[in-house]
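With one protein chain withheld, the remaining protein chains of the complex are depicted in position.
Each chain gets a letter, A, B, C and D, in the order it is written, and its residues are counted from 1.
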Amino acid sequence: MKKRPAQHIIPGMPPGIIIPSDSAQHPRGVDLLTYSADAVDERPGLAVDDALAAIRAVTQAPATPPQVLWLNVSGLADAQLLKKIGEALTLHPLAMEDVVSLRQRPRVDNYDSHLYIPLKILQQDDNALTFNQLSIFLLNNLVVTFQEQTGDVLDAVRLRIRHGSGRIRQMGADYLMYSIIDTVIDNYFPCLEQINDLMEALEEKIIRNQAHKDSIEYIHRLKRDIQEVRRAIWPLRDAIGALYRDELPNVSKAIRPFLRDCQDHAILLFDSIENCREFANSLMDIYLSTLSNRMNEIMKVLTIISTIFIPLTFIAGIYGMNFATMPELQWRWGYATCLALMAICAAVMIGLFKHVGWLDFKQKTTITRKKRLPHQHAIAILENWLKQNK
Amino acid sequence: MKKRPAQHIIPGMPPGIIIPSDSAQHPRGVDLLTYSADAVDERPGLAVDDALAAIRAVTQAPATPPQVLWLNVSGLADAQLLKKIGEALTLHPLAMEDVVSLRQRPRVDNYDSHLYIPLKILQQDDNALTFNQLSIFLLNNLVVTFQEQTGDVLDAVRLRIRHGSGRIRQMGADYLMYSIIDTVIDNYFPCLEQINDLMEALEEKIIRNQAHKDSIEYIHRLKRDIQEVRRAIWPLRDAIGALYRDELPNVSKAIRPFLRDCQDHAILLFDSIENCREFANSLMDIYLSTLSNRMNEIMKVLTIISTIFIPLTFIAGIYGMNFATMPELQWRWGYATCLALMAICAAVMIGLFKHVGWLDFKQKTTITRKKRLPHQHAIAILENWLKQNK
Amino acid sequence: MKKRPAQHIIPGMPPGIIIPSDSAQHPRGVDLLTYSADAVDERPGLAVDDALAAIRAVTQAPATPPQVLWLNVSGLADAQLLKKIGEALTLHPLAMEDVVSLRQRPRVDNYDSHLYIPLKILQQDDNALTFNQLSIFLLNNLVVTFQEQTGDVLDAVRLRIRHGSGRIRQMGADYLMYSIIDTVIDNYFPCLEQINDLMEALEEKIIRNQAHKDSIEYIHRLKRDIQEVRRAIWPLRDAIGALYRDELPNVSKAIRPFLRDCQDHAILLFDSIENCREFANSLMDIYLSTLSNRMNEIMKVLTIISTIFIPLTFIAGIYGMNFATMPELQWRWGYATCLALMAICAAVMIGLFKHVGWLDFKQKTTITRKKRLPHQHAIAILENWLKQNK
Amino acid sequence: MKKRPAQHIIPGMPPGIIIPSDSAQHPRGVDLLTYSADAVDERPGLAVDDALAAIRAVTQAPATPPQVLWLNVSGLADAQLLKKIGEALTLHPLAMEDVVSLRQRPRVDNYDSHLYIPLKILQQDDNALTFNQLSIFLLNNLVVTFQEQTGDVLDAVRLRIRHGSGRIRQMGADYLMYSIIDTVIDNYFPCLEQINDLMEALEEKIIRNQAHKDSIEYIHRLKRDIQEVRRAIWPLRDAIGALYRDELPNVSKAIRPFLRDCQDHAILLFDSIENCREFANSLMDIYLSTLSNRMNEIMKVLTIISTIFIPLTFIAGIYGMNFATMPELQWRWGYATCLALMAICAAVMIGLFKHVGWLDFKQKTTITRKKRLPHQHAIAILENWLKQNK
Partner (left out) sequence: MKKRPAQHIIPGMPPGIIIPSDSAQHPRGVDLLTYSADAVDERPGLAVDDALAAIRAVTQAPATPPQVLWLNVSGLADAQLLKKIGEALTLHPLAMEDVVSLRQRPRVDNYDSHLYIPLKILQQDDNALTFNQLSIFLLNNLVVTFQEQTGDVLDAVRLRIRHGSGRIRQMGADYLMYSIIDTVIDNYFPCLEQINDLMEALEEKIIRNQAHKDSIEYIHRLKRDIQEVRRAIWPLRDAIGALYRDELPNVSKAIRPFLRDCQDHAILLFDSIENCREFANSLMDIYLSTLSNRMNEIMKVLTIISTIFIPLTFIAGIYGMNFATMPELQWRWGYATCLALMAICAAVMIGLFKHVGWLDFKQKTTITRKKRLPHQHAIAILENWLKQNK
């Protein structure tokens, strides 16, 4: 996971103050999208005052069919702009403070006149995963979104509004909010698949004995990524559950089945990330046992070589001694006998090693599977019983 | 567990769209089974329009005794067919989307006019376990099932309907739903027994020291299988509990004891899979301690050989030196004395090794069991007490 | 734990079918015990029809004082006998199916007219622990028990009924049920003590360094036994809690304190088995550290021997070279100097090893305990304070 | 923890029977303490009949100001005495059975006319910790306590009654019960501190590398002690919570804040023991890594010595060969060249070892701490902000 420059929390600061992080992106205007069942009006890169005026116009003179507004801001560096929007739409200062504070836990905050829903968009950048904090405000006929960085994840929702097929144009601002949340959640799946791919590649390496000592570091980095993603996913289930179970302002009953479906995906995500976690732990275990196995093999090589040659060298040492009287040295076949003795010695050692299996470096554990109660069997028992109990 | 080709979730797709997976099986018609207390009509491989017409006929003109209908589709590749069924029977689009999405968590979704219950059938194929996703819809007098692949697990239910003994023909569509769920759950037991068999075989190998370095990989694969099966079993308890505790549409009180029994089997399954999990962890521990034990033995061999021969070789080295004045070399019994000295040296070493137990490679830990408070004893104490307190 | 031959669950079988396991024991008649405050009538080994007739007689013509009946069947092989009893006493078919199915989780099933309570009797056979499944049915004035095997655990209850002291003869069938459950639960204690004895014996061995490489297998078997016993104990607390908290048929308020006491013993059992589990895990840890310690000692021996002799052998090697001009070889005291050099070399090495503590194989860690705030101290402080604050 | 001789539970025994353990202490009379706001009467070592008569007198003729009675029995060997007290004060037989059964889990049992509260007093004996089971009965104006052994922990309560300052003499029997429970709970703190001291001493040893192979056994014993103390502490929170939340007989609302304070100490105790547990686990980890580190050092020594001398010995071996034609042997500076070659060889090896850091046995990991956002900094930021937003 790419590291964001740390954003300090200043202890003692009064609540509700908007302090953008030093590395925050500057927004290029705001994007206003107005749609109803039969028309769409997209105005990207608008000046903030124009956008607020347009919103005020729609709110004061509601059209038929009813119009839905979506105000989007990408980049959180401009405190004045944010303050202006917050005050114009009477968004709660505590919520506006959270918009620029990049550590929000996904949740639903009910401020009576509006809901505040911070989420984390998980994006795949070139080499690493990054989080892009998304703040959703749901008002009566208006959805306001603030994104940490310009991102293209919500393009799909815009596309669907533009094309106008399906439900999205027929329904209210709450359905728009659902569509955004749904897209953000579903966007986690390809990222989790990528983490899984990496772990399977590493598993392959470790099992084929091609993993080196940087593997542990690799697993460690993966575990930390998984842990961060897990923290973003874990609160989603309860947050979405609160959205469809509690009686919240601006959320109609009609979108409950959709939110339940969305929660289901959140649970699936949590299952997947738990799976990744167990996979990573298991990889660690295999890798560590690989180390032990290698040590065993290294020691076996050393022991075999030493155990064969040390006694031979000893024999050679004996007949290298310079005692005046060493009858064997004078024997005609003394040298040949000595060599033969050495050969026998080595052969016995090798035989022993073969016996205890140390010379066999590529053994496989063979286990035969036996199918338990095959289906045909079970059906036959049942049929037999049915005949007898007619 | 055999791996399914991944099925991508497309972030941003509108809800309720049926997108079959690329590797989905093509259905060969649909199977319609109509039965009442006194008649059965099986029509496999029917065209979908004929089947829907037949269903409409029965629904519009209910017969006496009441008829139950079971519509089964095997293979999820034909989006048009699924859409047609979904619309004709007014099944909820979100549920129909889940039918073809192969990651459903087992649960009960109440759509007021019908229930949607996704399950995983666990099948033993030649060499591996596979999941076959089953979607059950319960309507008033109709059960609709969609299977990912043609499977024979539900044959037992068909057989029982055909034979007509027992309760199944006397009762309604909810009992049919129960029978299907019960069969799917009970079908896990032989699979879990097979996993257990494999682990016991591996345990045997490891304890008899016949396991090689691929064991860790073997255990790792087993653990991942267990983990996947566990995820399919874990939500069953709550799902079935919801079926018999909540007041759900189309589920009569008469089948509650049957569902409770079914839940009991689901709890048993979870106990078994937890057991497998702990077994697998324990196997890992034994295997790793086996590695340590082997290393100990290898090092003991090396140490024994080295410790005996290194001093001897040193002695031989001394008398191989070429100093002009080395009196021992000229002694008559010099050579013999030297050999004797070496022999004593080796004997002392071997004696020491025997003393610390290093030469004894096959020791057993003996522990004597003592029975605590045998039954006769307890009865005698009780009888004695009863006599005294008459 | 002795292994029972596996009993297959046949997926698809209709519910409520009695299929005894292949290895089930054949019952030798049934045992009927009738008692009231002033009389006991024991009729062991009765024919089933006679027993049912006797029960019917008592139920149709209730005597004063009221009579309690206990029907016991030991051995579950005779499906006809079980079916006859089930039908005569209108026991629920699902419960009768569970009677012969040997994997029941302890629990209380309420079938309105009667309760069904499956339990596991833990017995100490010659060498191993075994489970004996006990099914208890509580009807109005009748307790029916089915045992997997002839067992003597319930003899204590019969003895108490026979002797007639205490409450048992004064109270109803619910007190008989309580007495049976209480006896079954208390019977776990000696078994757990035996497991504990075994672990303490093994602990002793491991700490005294007398454990060999089969220890890990031993611990593994103990852990699996503990796991199985734990699974039998774990649901007891809730089951007995349900018995005394819920308003169940045939259970009077008078026996509630007794059931609460019984539940307390079940909690105690669970505490004990948890303790065993942690003990077993701890044993594993000590054993593994023992392996590491041994390896350390083996390597120390090898290193000491090698490090002393390798340099000496090198020196001997130098003076074994055949260079034409090696002045030392001609010195008068050359040989003696060389030997002295070797001795110094060895002494330095041994000194170094002594310095780093490698030659001290039996060191003990000494830690001095200091009593914290002894009682007299605390009392003195208190007394002092009381005097000052009179 | 000192081991108590096992106390067998006899399966099948009727409930409510008082069977003292074989090793139980004999009581020396009973201690009766009567007090009111203005008088105290202590009568230690009284005969049981006299005590019961005195209690009966007070109960039948209540004085003004109201009197509180405290009856204490130390030693549980005399079943007759216990039975007499139980019957005279109508204490429930199940509770009286628990008084002598030494495995009671701390809890509150409500028997309508009285409460039964078993606790464990943790005492520091010479060398070990021991449990002393305390049973408290709370009746209307009477507290009865039974202690397993004569102990001095409750002396503090007696002292406070005697001195008469504070609340204790002004309030009822429930405040006496609270004072006893509070004293028992606070008495755990010095014991836990002692356990902590031991662990810190051991930590010191392990980190200074002065721990030997008995350390693992030491940690294991500590963990088992911690586990036993934890089991005694764990249920306290709920037990005391029940005392002040439930409407229990004989417990007035006035003592609720005191009980809440007491529960707070119980939670603190649980926190401390959890801390001890994690500390012990951590010690195990450090100790095991110490073993690995030692092995690394041993092997480094062996490898350094071997790697330096084995090539040198080989060179010496070459020039020890007896080939007829070996020109170097005849060179004038042959021997010197050979020695120089050896010296270079050794120097290169030592240089390599230095390069990879193997010769540096006492390295320290140095990490520089950098203070994050110092307080002055944060205040300056705040002040600056306040000025700008005046």
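Definition applied: a residue touches a chain if its C-beta (ideal position, glycine included) is under 8 Å from a C-beta of that chain, and two chains touch if they have at least 3 such contacts.
Because the structure is predicted, anything quoted here is derived from the model rather than measured.
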Chains in view that touch the one left out, judged over the entire complex: A, B, C, D
Hidden-chain contact residue, picked from the options A:167, A:223 or A:260: A:223
Per the touch definition above, residue among A:14, A:249, A:351 or A:374 touching the missing chain: A:14
Missing-chain contacts mapped onto subunit B: 8, 10-13, 17, 320
Missing-partner contacts on subunit D, residue numbers: 153, 155-157, 159-160, 165-168, 179, 182-183, 186-187, 189-190, 193, 203, 207, 257-258, 260-261, 264-265, 267-268, 271, 275, 278-279, 282, 285-286, 289-290, 292-293, 295-296, 299-300, 302-303, 306-307, 310-311, 313-314, 317-318, 320-326, 358, 363-365, 367-375, 378-379, 382-383, 386-387, 389-390
Those residues of subunit A which, in the complete complex, touch the missing chain: 6, 8-15, 92, 94, 98, 103, 105, 107, 109, 111, 124, 127, 152-153, 155-156, 159-160, 163, 165, 190-191, 193-194, 197-198, 201-202, 205, 210-218, 220, 223-224, 227, 231, 284, 287-288, 291-292, 294-295, 298-299, 301-302, 305-306, 309-310, 312-313, 316-317, 319-322, 326, 328-332, 334-335, 338-339
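In the analysis below, only the chains that are shown with their structure count from here on.
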Chains contacting each of subunit A and subunit B, listed by label: C, D
Chain of greatest Cα-centre distance to subunit B: D
Mean-CA-position distance for subunit D and subunit B (Å): 41
Centre-of-Cα separation between subunit D and subunit C, whole angstrom: 25
Junction residues of subunit A - those touching two or more other chains: 320, 373, 378-379, 382
Pairwise touch network: line, ring, star, complete, or other: complete
